[in-house]
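The structure appears right after this line, and notes come after that.
Missing here: one protein chain of the complex. Every other protein chain is in place.
Read from first to last, the chains carry the letters A, B, C, D and E; within each, the first residue is number 1.
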Amino acid sequence: MRWLLPRPLLSATVFLLWAVITNAASLALLLLGGLLAIAVPRLTLPFWPDPPRLVRPWRAVRLFAVFAADIVTANWRVARQVVGPLYRLSPALIEVPLDLRDPFLATLLGSIVSLTPGTVAIDVDRQRWVLLVHALDAPDPQALVREIKDRYELPLKEIFAC
Amino acid sequence: MNAHAPILPLLIPFAAALLQMACSRLACQRLIGLSAATLLVLITAWLTVLADDGQLRVYALGNWPAPFGIVLVVDRLAAAMTLLTAILGFTSLLYASSGFDERGLHFHPLFQLQLFGLTGAFLTGDLFNLFVFFEVMLLASYTLLAHGGGLARTRAGISYVVLNLVGSALFLIALGLLYGTLGTLNLADLAHRLTLPGHDPALARLACALLIGVFALKAGLLPLSFWLPHTYTAAGAPVAALFAIMTKVGIVSILRLQTIALAPAMPDLLGHWLTTLALATVVFAALGVVAAVRLRALAAWLTLLSAGTLLVTPAQANAQVDAAAIYYLVQSTLAGAAFFLLAGVIAGQRGRAADQLMAGPPPQATWLKVAFLVLATTLAGLPPFSGFVGKLMLLTTLREVSAGPAIWAVLLAAGFVVMIALARDGCYLVWKHRATTREEPAEAIAWQRATATLLLVAAGPLLAVVARPLSDYAERAARQLHAPGTYVNAVLGPGRTNDRREATP
Amino acid sequence: MGPSLNPSLLLAAIPATAFGACLLPLLLQRFGRTAAAVGAATVMATCLALLLPLAPAALTDHTELARISWLPAYGLDLSLRLDGLGLLFCLLICGIGLLVVLYAAWYLPDSDRLGRFYSILLLFMAAMLGIVLSENLLLLLIFWEITSLSSFLLVAYRSDKYESRIGARMALAVTGGGGLALLAGILLLGHIAGSYELSVILAASERIHAHALYAPALILILLGAFTKSAQFPFHFWLPSAMAAPTPVSAYLHSATMVKAGVFLLARLYPALGGSDLWFWLVSGTGAATLVYAAAIALFRNDIKGLLAYSTISHLGLITLLFGLDTPLSVVAGIFHIINHAIFKASLFMAAGVIDHECGTRDMRRVNGMFRRMPITATLAIIAAGSMAGVPLLNGFLSKEMFFAETVSYPQFETLTWVLPLFATIAGMLAVAYSSRFVHDVFFNGEPVDLPRQPHEPPRWMRAPIELLVLLCLLVGLFPGWTVGPLLAAAAGAALQAPLPEFTLALWHGFNQPLLMSVLALAGGVILYALRAPLFAWQAELPPMHPRTAFERFYRRLNTGARWTLAAIDNGSLQRYNALLLSFIVLLGGWAFFSGPAATIRVAGQPIDEASVGALLTLLLGTVGATLLYRQRLLAVILVSVVGLVVALTFIRLSAPDLALTQFAVETGTIILMLLVLYYLPAGSAPRSSAPRLIRDLLLALLAGGGLGLITLKMLAAPFETISGFYLQEAIPGGGGANVVNVILVDFRGFDTLGEITVLAMVALAAHALLDRLILHAPPADTDGRRWATDAHPLFLSMLMRPLLPFSLTVSVYILLRGHNLPGGGFVAGLITSVALVMQYLANGIASTQPRMPGRPTRFLALGLLLAAGVGVASWPFGRPFLTSAHGHIQLPLLGEIELASAMIFDLGVYIVVVTVVLTVLSGLGRLSLRLHRQQETS
Amino acid sequence: MEALLAIAVGVLTACGVFLILRARTFPVLLGLTLLSYAVNLFLFASGRLRLDAPPLIRAGATYTDPLPQALVLTAIVIGFGMTAYLAMLALRGLAESGADHVDAREEP
Amino acid sequence: MSTATESAVAVLILLGALFVLLGSIGLARLPDFLTRLHGPTKATTLGVGAMLLASAIFFSSGTNEGISLHELAILFFLFITAPVTAHLLAKAALHRQTGTQQSDSGTPVRGRDGEKLPHPDKTS
Partner (left out) sequence: MLNAAIEIAFVLIGTALALNLYRLLRGPDTTDRILALDTLGINAIALIVLFGIRTASSAYFEVALLLALMGFIGTVALCKFLLRGDIIE
């Protein structure tokens, strides 16, 4: 099993992706998707040496839900800011100290931050493990730091073992 | 196998290239290359004999009938051109196998693919497919040109590539216009549709003129010929020898387009302008022959001169003239290629003087001197070798065309100039000079080089001896070329010419 | 030699032997000089022997013909004829040739192995025999030019001497060039007469004269003859050709090659002679040459120079005789050919002896030789007497015939005295230079500062001279007995008519010609006696060397050619491109407007706002990139915008496949451009000058406006295409619903095969061109900003890891669905390759390269093999290359599965595209790695 | 619609030609890219412009001319190969001559 | 297609288009690069997301080919790639703002390897 599916999560994602793009139109296509789910991660094995392991899938689902909701609310907020008077904005560059030590998870965190409107993850300092974030409107930077750490970093640490 | 004969000249070099890509050992590549080249000579010779029964062999690729699918069409001319390509391929490859192929990467597969492109361009009956083969041919030639490295090659390469890329763009425009006007890409179908009403004649003329322009670029017609001497001079000897046939692709394409499609529908499209420019090309090339400072450049200019001479012929729309042109084409290509190889050998014998036209140590081998004499005689169109026969045939057949006197004057004057230039250059290269009595040790001539060179040099006398069967074949080929109706019927099939019209989207 | 021997076979054997054996001396030279000489002599003797059985017939006005077909469609056959004229020349060629072979063996230095010399000499002799034996004029021309070539080689025998080389080149330029004129003339003549066979031409005199092309044909043929026979003003090559070894001069420049011209006059006389034009051209040229060269000869200080000009003069005389255009003058001309050959050959050989013995030929230094080599001197004096026309010698006879002809010539009715006077003056000059030769060389005091001590030459070196001088005497004394039959036969053949009455005798009584001879002899001697003021006068004249004139001509030709070429072609690609575009614009414009115009117009599609917006965006991007091309990154961005709009246009116009391909290629192009841009020096583009800008703008407007208008016109033209077939056949015949893909992999799969071959070659080129390339990488960007230190930004590096398997999944989808939906091998290949390139981009070469599989060339081969292999697979089924197969397979549970062999083809396409894009982009990327490594090691 | 396309082709050609006539490799590369856009659009147009008629066989659909699309696809890919080739050649020229001139000699 | 789904599709389309526009307004209007960087994320997330949802509903209900999920794949890829572009753009912008080492024309600058090299553009 380990030999066949060295990256179960990746295989599952590949299969899902295949099912989605082909609209899961036929059994034959799904079977082919199964083959791809085995073959593609094996072929690309050397390009992803040590990925984090998913240990708490349900926590992941919860994080995803939070993330999706945040996107919608943040979008509304930012939409108003964009069309509203610009002088009210207080943009800021904020350093978020990380507890994570895995570069992939840090990237994942950065991606969540970036995809949530209003904040963009600029870089991770891998010496100090600090996430550099730019916020469109952050009157209280410390609040944002706390929010990022609590809402996203903590769940990520729990979801993946690294 | 007979049924697949038309595709074999393409598949042999293609398969060889694949094998050579798979096997990167030089010895292995040489073996594959030379075997394939030998096989190609045999197969194309067989095809040439087959084609002489007068039947057009139409090979429908993918079993799709013309004009929908791509067809290869083998007539006498096409078969002969593939044979000529194969012969040049074999000799050039033999020459290159003595160490030239080591000077860069992938010489062998590129060489085979160049042959693939050349034979494809000669055999295809579809104009877009011709474009594809032009690209195959040109891309192979770009890299073969650069083989061996050096600034001169790269510079010439940039000019060559950019100019030909513009040429490719023009080719596509011409094809687009052709398709947009006549709705087809097949040469026979094009010829057929040109004679039917219902299309915009001005656009059709324009499309054909653009095609001629593109072919003229490849053939080296005067305002478009500047790249040619630089490129051919820069190329290595065996590469340049193979290139000797590349201008002929353009010329044969013009000839084919003219006889099959233009002559019945718009005979005035190729007229005095082409003859005038062709003669100007001859004059230009003759000037280059005089001004050349090295043997390779001289060979390049002579190649251009023969191209110019040949370009005189299509506008005459005369089967006799074209017969002479076909003989002249064959002999001038072989002689030109031989000259490139000989220049390479001589350059290796003269130390630092190389192939520059200045006093230097003369080559030691007597056969080299004799070969130079024979070849110079051939190239200058002096008796008794094939150069003279070719010139005689051209002059004879051009005697009665309206531009005859001008053509005669230019060709004879150019012959004179070439003769005195070759005499001068032979003096520099072959004979001893007091100023350079110090003999530098000459490198030994590899047997491959000697054999390849001698084979091509021997073509001069040989083609003269067999002038009759050869010119008879050329005449039959020209007559076949001047029977466009037969061509169109053979390609489209007698019944197909009518039922195509219902197939409208 | 029985009667069974076929005479025409024998005839053919003569040139065949000569040509066939001409390499014999070269082969024999390993056995020594003598072997080479014997070989050469044997060949000549054999030719002579072969001739003898044929001679009797030829002497009785019989013409022997032989023919081997060569190129009959163009009138060129190996047809030979032997008549009296041919026989005469054959005898001269072989006879004097034998003597020259003997002479040369002694004359040429012992260090020469002679093989090469004799071989070329034999080649020349063979060609000469060919000329005189040709029945076919084209064949004659072939031999004619071979004599020019072999004479070139013989004159340049001492190839290390500049004089030899330049002399040879001049000879070749003039005689070879004349040969080209002759070729043209013969082609015209053949056209008029309908054949190149002499028998036909000689019988077609009336038709020839009446033809409009008579004059050009005559002039061209005469150009050939005059150049070969060194007639004024083409005479200058002959003195320069005296750089040849003396045996060569004796053979070529007195007896044979220079006679080829007058031979041709004799040969074609019946066909071409007998017109005013002939008279004026031939006799005028001959007369001018006769006097002019004789006058020059007097002043030459070089013995061979004197003899050369004398030769020119005598050739002028012969030419004049043919020009006089009476039967008797032709007889006289032929007679003089014989006589001149004999005495001039012996004189050249004597001059060679003197040169050989003295080490110089300068008559100002060579004096008093009579005492040192009395026998040679006697021989030379006799021969010189013949040259001067002294009675009892052969030269006298023909010269007197010439005088007689001038006297009796009917053309000038009132000015009968002109021609005789002219002839007498020429005779005087001949006597004068002959006197000078005799007096200046053999007497005139003591030699001055000679390099060697002269004495009699070796016995066998003198023998040929002795024989020839003996002939001078014999012919002079017994003309009727010695040359009578031969002359009659030759003249008869030349005239192609009954011979006129003439008697070959020493004494014709006291008549006007005799008076002229006496006057000439006396006048000549007086002229020579009064030479001092003449020589002083001549010394005042500006020096005139034909050689320097030729060199100047050649230099001018050369510099002129270079100048012209440099003016036309300055090596600028910009100019080439401008010329190409102008040419196309002109040609296209002419073609478009010179034909008939169409009247039918077809309605178009409606315009919408979005399309206008797209067009505006495209214009913005295009014009912006063009104006701002110096800001290169911006230009790249703008061009990307253009690419995006083009892709959107394809979507709008129902071409999803094209949009896919355009997007995918666009991505590759940006990476490519940036890889290149890293190295290209910024800001080096010069400002163009105003005229250049105007030219370029004009061309751009013409090309752009032209193509735009053509587009509009094309779109409005009626249209009917073959593509209904593709739409109908796509599913039943090709097994796919995406017609574009079915066309690519099936209907026109051959195009695609060629296309992936092109791509494969780009990959090969990436190896070949980038191999060992060292480029200098800028240490900072164009603003002088140091590069950032983070080579592999974290997010990029991390997110590309999952993206790779996802991209592969998508590319498999695109590949498999391509036959029915937009997609296919190209796009799938581009997705895969760019995904892999992104691994390089994100993680660097060092960490990515080891993870890549295999050698790219093998993958290329595999891809091409799949594409072509599936094509060959149709052969066993009796179908042509690339015939596809497709079908539906019913499987339990899975249902119907559609399979087409074209999918394997597409897989081949996919593999090739992946390999190529990867090879090219990573190859370009790797350039910097090499640089960094090099910097580290150094 | 036809007029819009004609204008696009014309402007792309004009700009492409102008850039091809420059003296450095980079603008020439750009110019060839623009020219190839023009050529591809022109070649595409030879099948005439049809809206909402992609050549994907479905019941009851109308189709545009598929052949020019196949040709343009070939042309796009070959064009990419050629651009890549010229880019490599330009770098080689740069490495060997130290400059990115397209000419053997500079035109005044 | 029912009116309800049609209205849902219509609303989603308008919502999507609106957020796409808002993102671009942000891009055009916001004062400096880092704030402008926030614009495209809106277009990516809610804008294109809503549009894709509309498409999914439309094609799932409108045709007889069954449900249409493949729009999700587009969203999936956009979510993976958008942070990367933001990351690199921000890095580049910061690099260009702060990492500037304004050197005059022709002044040598320090190369990456510590070697002093003149910039070829500035010297040629």
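Methods note: a residue touches a chain if its C-beta (ideal position, glycine included) is under 8 Å from a C-beta of that chain, and two chains touch if they have at least 3 such contacts.
Since we're looking at a predicted model, the values are computed, not measured.
Visitor: Need the list of shown chains touched by the one chain that isn't shown.
Guide: Checking the complete complex, the chain left out touches C, D, E.
Visitor: Out of C:Thr46, C:Ser275, C:Ser408 or C:Thr667, which residue would touch the omitted chain in the full complex?
Guide: If we include the chain that is not displayed, C:Thr667 is the one touching it.
Visitor: Given that one chain is not shown, which residue among D:Leu43, D:Leu56 or D:Leu94 touches it?
Guide: D:Leu56
Visitor: From the list C:Met838, C:Leu882 or C:Val913, which touches the chain that is not on show?
Guide: C:Met838
Visitor: Given the contact definition stated above, which residue among C:Ala777, C:Met852 or C:Ile897 touches the chain not shown here?
Guide: C:Ala777
Visitor: Considering the entire assembly, which residues of chain D contact the chain that has been omitted?
Guide: 52, 54, 56
Visitor: Taking the full complex into account, what residues of chain E touch the chain not shown?
Guide: 6-7, 9-11, 13-14, 16-18, 20-21, 23-25, 27-28, 33, 36-37, 39-40, 43-44, 47-48, 51-52, 54-55, 58-59, 62-63, 65, 68, 70-71, 73-75, 77-78, 81-82, 84-85, 88-89, 91-93, 95-96
Visitor: Contact with the hidden chain only, please: which chain C residues?
Guide: Contacting residues on chain C, toward the hidden partner: 609-610, 613, 617, 620, 624, 633-634, 636-638, 640-641, 644, 647-648, 651-652, 656, 659-660, 663-664, 666-667, 670-671, 674-675, 677-678, 777-778, 781, 787-788, 790-791, 793, 796, 806-807, 810, 814, 817, 821-823, 827, 831, 834, 837-838, 840-841, 844-845, 921-922, 924-926, 928-929, 932.
Throughout what follows, only the chains that are shown with their structure count from here on.
Visitor: Quick one: which chains contact chain D and chain E both?
Guide: Under the touch definition, chain D and chain E have C as mutual neighbours.
Visitor: Could you work out how many touching-chain steps separate chain C from chain D at minimum?
Guide: 1
Visitor: With respect to inter-chain C-beta contacts, which pair, B-C or A-E, contains the greater number?
Guide: Ranking B-C and A-E by C-beta contacts puts B-C first.
Visitor: Of the chains shown, whose Cα mean is nearest the mean of all protein Cα atoms?
Guide: Most central by this criterion: B.
Visitor: Would you mind checking which chain's C-alpha centre is most distant from the centre of chain E?
Guide: Of all chains, C has its centre farthest from that of chain E.
Visitor: How many Å are there between the centre of chain A and the centre of chain D, using C-alpha atoms for each centre?
Guide: Each chain reduced to its C-alpha mean, chain A and chain D end up 40 Å apart.
Visitor: Let me have the rounded angstrom distance from the C-alpha centre of chain A over to the C-alpha centre of chain C, please.
Guide: 75
Visitor: What is the distance in Å between the mean C-alpha positions of chain B and chain E?
Guide: Their C-alpha centroids are separated by 53 Å.
Visitor: Listing for chain D: what residues touch at least two other chains?
Guide: Within chain D, the residues that touch at least two other chains are 20, 25, 38, 40, 42, 44-48, 63-65, 67, 74, 78, 81-82, 85, 89-90, 92, 102-104.
Visitor: Counting only residues that touch at least 2 other chains, which ones in chain C make the list?
Guide: 571, 573, 575, 577, 581, 681, 684, 707, 714-715, 719, 721-723, 726-727, 747-748, 751, 755, 758, 762, 765, 769, 790, 793-795, 799, 802, 806, 810, in rising order.
Visitor: Judged by the touch rule stated earlier, which pairs of chains are there in contact?
Guide: All chain pairs meeting the touch criterion are A-C, A-E, B-C, B-D, C-D, C-E.
Visitor: What part of chain A is in contact with chain E in the complex they form?
Guide: The contact residues of chain A facing chain E are 17, 19-25, 71-72, 75, 78-79, 82-83, 86, 89, 91, 93, 107, 110-111, 114-123, 134, 136.
Visitor: Mind listing the chain D positions that touch chain C in their complex?
Guide: Interface residues on the chain D side: 1-15, 17-27, 29-30, 33-34, 37-38, 40-42, 44-58, 63-67, 69-70, 72-74, 76-85, 87-92, 94-95, 99-100, 102-108.
Visitor: Considering only the defined contacts, which chain B positions touch chain C in the complex?
Guide: Listed in rising order, the residues of chain B that touch chain C are 3-4, 7, 11, 14-15, 17-19, 21-22, 24, 59-64, 67-70, 104-106, 109-110, 113, 116, 120, 128-129, 132-133, 135-136, 139-140, 142-143, 146-147, 158-159, 162-163, 166-167, 170, 173, 176-177, 179-181, 183-184, 189, 198-206, 208-210, 212-213, 217, 223-224, 226-227, 230, 266, 268-269, 273, 284, 287-288, 290-291, 373, 377, 382-384, 388-389, 392-393, 395-396, 399, 408, 412, 415-417, 419-420, 423-424, 427, 431-434, 467-468, 471-472, 475, 500-505.
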